[in-house]
Structures are given as structure tokens and as C-alpha cells.
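Here the complex is missing a single protein chain, while all its other protein chains stay put.
Chain lettering (A and B) follows the sequence in which the chains are written, and residue indices restart at 1 in each chain.
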Amino acid sequence: MAVHTAVRQTSAAAPSDTTRTQPLLSRLGGLWFVLPFVIVYALFMVWPVLTGLWSSFFNTSLAGGDSEFLGLDNYLEMVRDDAVWTSLWHTILFTLLSTPPLVLLGLVMALLAHRARRLGWFLRFAYFAPFVLPVTVVTLIWIWLYQPGFGLINDALTRIGLSEVAWLTDERVAMIAIVLTTTWWTVGFNFLLYLAALQAIPRELYEAASVDGSSSFQQLWHITLPMLRRTTGLIIVLQLIASLKVFDQVYLMTGGGPNFSTRPIIQYIYETGFTSYRIGFASAISYMLFALIVVVSIAQFKLFPAREESAS
Amino acid sequence: MRPTHTPYGLSRRSLLAGTAGIVAGIGLSACTADDLIGNRTRVRYWNLFGGGDGARMTQMTDAFIESRPDIDFRATTLAWGAPYYTKLAMSAAGGRAPELAILHLSRLGGYAPGRLLDPFPLDMLAELGITQDRFLPDIWNRCTVDGELYAIPLDTHPFVLYYNVDICREIGLLDSNDQLIPLSGTDELIEAFVEARRVTGNLGVSLSTGDVSPWRLWWTLYRQLDGELFDESGTELILDEERGLEALEFMRRLSIEEEVAPRGADYQAAVANFSNGQAAFLFNGGWEVTTFQTQQVPFSMTTFPNVFGNTNRTQGDCHCFVLPHQRNRDWDNTRAALEYVAYMLQNSVDWAAGGHVPSYLPVVESPEYLNLTPQSHYRHAAENVQLDPDVWFSGSASDMESQASGAFGAVHAGTNTPQEALDQFRGALQRLLDTPSPV
Partner (left out) sequence: MTRLRAALGRTTFGGATLSLIGLLLALLWLVPLAWAVDTALKPEAETTVMPVSWIPSEFTLEAFRIILGQGDIIRWLFNSLLVASLVTILTLALTSLAAYGFSRTTFPGRRWLFAAVLAGIMVPPQVLIVPLFDEMRALGLVDTYWGMILPQLVAPAMVFILKKFFDGIPRDYEEAAELDGASRLRIFWSVVLPMSRPILAAVGIFTFISAWNNFLWPFIVITDPEMMTIPVGLYSVQGSFGVRYAQTMAAALIAGLPLVILYAILQRHVIRGVGQAGLKG
């Protein structure tokens, strides 16, 4: 489309110089554009960030009553509380286990769908459709699939001679079961990102390589993959940050069990704050997690800078 | 060159239509579900009856609704357990709680009576025939905090033994009245389960290793052994190591050594395994009566076996009605809610058909109730039911129960030895004790 090529070729210009000579009031006119968003942002992001920090120094309770100032006691308790660190570990474990398949499978799917003609629509539909489902639907279906005996997966396993697996009730496999479900659910997004990137690789590169006599595999290795490096970086970054925030599917599938073996840190925050009423303590844990995510985000943006690369 | 129209036709008409839509949406969203309803007396009622008794509750509630067209009565069933209690607490904290809710009596202490719960108006209750003398004194006392009444008991529900009549007949465990012969002691029980497994080809006894069932089983066994958890003041842990281990060792024997019970089964699977004949026995609360009757399972029920002595001691709890805290209480709605409570109590023989033992003495002593089978078979267990110890962090679906069930469920699974499980539980209990009470 014409507009898009125009977008690609012009560079961003500074705001028009004429505005600098205008009187202050009309210069403030720009403020009206950003104000609605900024107000909402201040009220529902900045303010809770501040009050959360504030209540982490008190023993505020959900059940009301007076709150006493505790100084750093909540933070000290958090450091000594094993459950904080084990649940943080579960979140990290989930991240480590889920990121490789989500990235690799997304790439494989994109490679498969990229070249397909008549099948293309069908492949794009099948791979991405799970992503539009709400988490509750996904977990209801997969809990049903994972059942022992009459569950489809265990049935398939026994038919080919393997023994059943207690997917959601055995500590050793529960996290893997959750990772599998998450992969099915969300790989479609990475698939689409890779697909778009693949379609942006100029065909001439491949044609030139074919003329030179290189095989498909060589082309994959020497052209495609390097061209996808930036997208891969982006996907890994997004995937890591999203995984650190995991809560929904774990809570819905195992409730953090069996025997708390899958409980992620966000669930522990939820339980301390709302089930055990300890809002102050839960805020302290939230802040620790927040700081961690900020550190990870900054580190990643330094490692994978989000810049446009020229296609050369 | 100025574009005289947008390429995509953003005409004035569509702009107006869009704005109207937004305004309507904003107007709608400014109200809540309540404001849309109107001016009838309104009662919202929350409960957590998702098992077989849920069907019974719905039936009785529907009958009430039909008989009282002047009340806009809405009953909702939320998922049992911590989600229910957390949601109820959060809604009470938010001030827009439902008029009436169900609470387990064991949770009352930890539910901040006075802040998350409002007291019942005794005069209104008396007008409706709900007075102290119509309930067992122990239970009524536990419903009272600081001289105010915060809960009205509906029923007691002990942990019981379900058995498949056909299979038990086949292995010769029924007496001349077609009832299960009393089994006592660990060996006799295991023997019966092994025989049962021979017939079913899968399990002897079905049980759940998830949710809070492991706690229930363990607490039953531990109390049969006369074990205690806390001292009188509720501040010191006096968990009896030997007895705790003995109870856990029996649970381990069932699942790991004798393999008559599952190693891993969630609640749904536990119920399904009994109803489809994969197991001849089931350890559970008495509320699945309706489920099995509907599925036409040939079953009966009896008190939990005397495994370690003190036959009638089983874990159990009471369901009560409570008034969650509301910022602006409407007394007409409250009165209507109480009328529902009175209705439920007076008709609790129907409720008993769903498996629970009614708390309302006039009903418990009535011939109608005494003729109900198999429900009346275990009614005596209700007299000596073992509620959770009275501390703020205990009670049905509490943190303590999920800590216990996590640790003890792992004994069934084989991933915790009894010693490890008990140590894990002891640690959890101590931590709970050391946490300052948020209520």
C-alpha cells in the first residue's frame, strides 16, 4: 500500500518549528491530547504502585481494622519465608521449561506455513486458533484431556503400550503438563511473528542462492535463520517476561499443587493477600517481584535492542 | 492537496451511531447488575454446594422461590474451597456482599465476625421460630462470638464410608439385613479392600488425594487415636508425633503397600471411580447421595469404620448461614433472607435426603427423618463430629487444611514418607501459629 512505503522511506521529523513561536496557551494545547490517557495512567498505574509500596510497610488486613507500622518487618519475613522462594523458583522453572518449545515450535510452524499455498489458510488457522481462546476454556479442555483412565492422552498412551501418566496429580510431571498446555495455547503468537518476518525476507536472496546451487538446507541455515535473528530476540524477550507473570493456567489446572509443587509466585501473592487477608505482606512480595521483572526487562533490552535493521 | 474525504468513509452518520453506542455503553456500565433489576425485595444467596447435595439445594431453593413471588431471590453456587472463601471475604471487604451466604462453622473464628460478618438480629429470628433451644447447645455456642450470634447452623456432615452393595454381597461382607458388617481395625479393613479389589479389578477403596480429602481422612484417624493439635489457649502446638505417624502409615499402606487405594486421584475422579464400579468403597463426606442415586449405583452408607478405636469419631463440619458485611444494609432484604433460612430449617428433612444430618432439632427428632435410609445410618456420627480445632487459620478449605492435604496427599502418592509429611505439616502449623492473626 502506498502509505506504507511512504512510511518506510521518510524519516521522522521534529515537530513543526512554527509551534515554538505560539503563545503558551496554545502550546499547552498538545497537553489536552495526552491528558486523558495520562490521567487514567496516573490513577490506575502510578497510584497503585505508590500505595502498594506504602502498605508494604504496614500490616494492612483485608478484613479491615487498624494497620500498624512495621518498618521493614514484612520484607524481613519475606526473606525468611521459604514459600516465597520456592514459588519464585516455580515461576522461573516454568519460564525455563516453556521458552525453548515456544520459540522453536513457533519457528518450525512458520517455516511450514510460509511455503504452503492452498493449505496456508488452514495451517494459519489451526496453529493460531488456540491463542484466541480464554484461559478458562483452554484449561477446562486440557484438564479433561489429562484425566487418568478415560482421558484422551492416557488412553492414547496405553493403546501404544506405554503406561498412564498422572499428569496433574504427580509432582514430577505436573509442571510439564502445564508447559504442554501453555505451548498449545500460546505458540500461535510466536508463529505469527515469525511468519511475518519470513515473509519480509526478500525472495531475491533465495533465488540468487539457488542459482549458485545451494540446497534448501543451506539456504535455511545461511539466509533464513540469520535474517530471523532480530525476531527471535524479540520473541525470546516477550516470552521471558510473559512467563515470569504466569498465574492463570497454573491456578486453574492444579491450583498450585500437587502439594504446592507448581505454585507460581503470583499465586502466592494472591493467597497471602486475599486468602490470608495479609495485604501488607503481599504488597512486599509484589514489590520484590516487580523489582526483579524490571531488572530482567532492562537486561534484556540491553541484550536485544529493539532497533530497525536494514535488510542487507 | 487536501483529502476531501477519508478513504474509508468515516461519514457523519457512522460517527453519530458510534457516539451513541459509546454513550449507551458508558451509561450501561455505570450501573451494576443490581441497578438493572428493580424494586422487589431482593435476596442474593451464595453457597458452595457443588457436589451431589447441590442438586438438592437447588430443588429446595426453587420451591421457596415459587412459593414467594414477592422476593427476587438469586442463588449462586461458587467453586468449593479457598476460592469461595476468598471471594466471599473480598466481597464483604468491598461492602457489596450478598445478603446471605453459607459458611462452614469451622471457619467462623477466622472470618472476622463483626467486620466481615454482621450479627443476626435475634428478635427477627425469634419471630420466625429460630431460637436457641432448637439446636444442640455445643453448636449454638460455637456460633456465638462475644455475645452476638453470627451463624445459624443448617446441618452437620461427617466423613462416612460408602459401599457398593452388590460387590460387598459377592465377597460376603453383608449381614442378614443386607447391611455392611462392622469392620474394625486396620487388618480387617485392608482384607475387605483386597477382596473388593479382586472383584473390581482396579481399586478396593476410592478416595481423593487432592483437594482437602487427605486432611479429612487423617484427622479422622488421628482423633480416633485421641491425638490433639493445639493446647487449650490455641497458641501452642502439641502435635503427637507417634499418633500422627500411625495415621499416616495407614494411609500409606492403603495406597502404596496394599495398593487398594489410588496414588493420585482428584475429587471428580474419586467420585467417578465409585460410581462406575472401579472401586467398591469410597471415603468421602455424605453429600454425594444424590449423585449415586441419580446414576443408579447400588450403594449404601455407614459410619466411618472404627480403625483405631473411638468409633463415632469422624472428621466433619457444619454448614451455617451467615450475614456477610454490607455497608448499607437493607432490612427488608435481610428479613426476606431470614425467612428463607427459616424455610430451609423447617424443611431440612429434604436437605437430609441429600446426605447431611440436620441441625434443627425438631427435624432431627422427627419420624420422617428417622425413616430416611441410608442417611439415618450415620446420623450418630454427627453427635460426635470432630470439627477442626478452633484457631483462626483452620476450618474447611483453610490454609491449614490445604497444607495438610498437600503433605498427606503426597503420602498416598509415595512422594512423601509419613515422617516427611508430618514434618512438613508440623512446619506449616508452626508458621501459621507464628503469623500474627489478621482478623
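The criterion applied here is as follows: contacts are C-beta pairs under 8 Å (C-beta built on N, C-alpha and C of every residue); 3 or more make two chains touch, one makes a residue touch a chain.
None of these values were measured; they are calculated from a predicted model.
The hidden chain, counted over the whole complex, makes contact with A, B. Considering the whole complex, the residue from A:Phe57, A:Trp142 or A:Phe260 that touches the absent chain is A:Trp142. Residues touching the missing chain, restricted to chain A, are 1, 3-4, 6-8, 10, 12-13, 15-16, 19-20, 27-34, 36-38, 40-41, 43-49, 51-52, 55, 60, 109, 111-113, 115-137, 140-142, 144-145, 149-152, 155, 159, 184, 189, 192-193, 195-197, 199-200, 206, 210, 216, 219-220, 231, 234, 241, 244-245, 247-248, 252, 266, 269-270, 273-274, 279, 282-283, 286-287, 289-290, 293-294, 297-298, 306 (touch as defined at the top).
In the full complex, the hidden chain is touched by chain B at residues 1-3, 6-8, 10, 22, 25-26, 28-33, 44, 49-52, 54-55, 58, 74, 76-80, 83, 87-88, 90-91, 93-98, 268, 271-272, 275-276, 288, 290-291, 294-295.
Methods note: only the chains that are shown with their structure count from here on.
We define each chain's centre as the mean of its Cα atoms; on that basis chain A and chain B are separated by 37 Å. Across the complex, chain A is touched by residues 82, 85-86, 89-90, 93, 112, 115-116, 209-210, 263-266, 269, 278, 393, 399, 406-407, 409-410, 413, 415-416, 435-436, 438-439 of chain B.
Put simply, chain A touches chain B in their complex at residues 59, 61-65, 147-149, 166, 168-172, 257-260, 271, 274-278.
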